[in-house]
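First the structure, in the form of structure tokens, and then the observations on it.
With one protein chain removed, the remaining protein chains of the complex are shown where they sit.
Showing subunit A:
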Amino acid sequence: MNVWIAIGVTAVGCYLVKYLGLSAPAGVLERPLVKRLAALLPVALLAALTAQETFADGGHLMLDARAAGVAVAAVALVLRAPFLVVVGVAVVVAAGVRALGG
């Protein structure tokens, strides 16, 4: 049930911000500071989420096959690989490292 609560709150919240943006009179959210913060918030959140999903094991930090997969994904990004390739190599490398007992 907890999961459905999270889904419901997220769906309503995300829809409302989309609708408010499309309906608000121009200039309402045009303050430079607000715009800069809105652009920078996703950067902070995505960086934190990447780190959490790579190194977290419950409430502990852990270095395992995921880190190897994400490291190779980073190399693929630097080489400008398409999105699906980036995700694909991360999965293959993590599976390989785990198969080798990593």
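Rule of thumb we're sticking to: contacts are C-beta pairs under 8 Å (C-beta built on N, C-alpha and C of every residue); 3 or more make two chains touch, one makes a residue touch a chain; residues count from 1.
Definition applied: contacts and distances are computed from a predicted model.
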The complex's invisible chain, by UniProt name, from "Branched-chain amino acid ABC transporter permease", "NAD(P)-dependent oxidoreductase", "[NiFe] hydrogenase metallocenter assembly protein HypE" or "L-lactate dehydrogenase complex protein LldG": "Branched-chain amino acid ABC transporter permease"
Hidden partner chain, residues of subunit A it touches: 2-7, 9-11, 13-15, 17-24, 26, 28-30, 33, 35-56, 58-61, 65-66, 69-70, 73-74, 77, 82-84, 86-87, 89-98
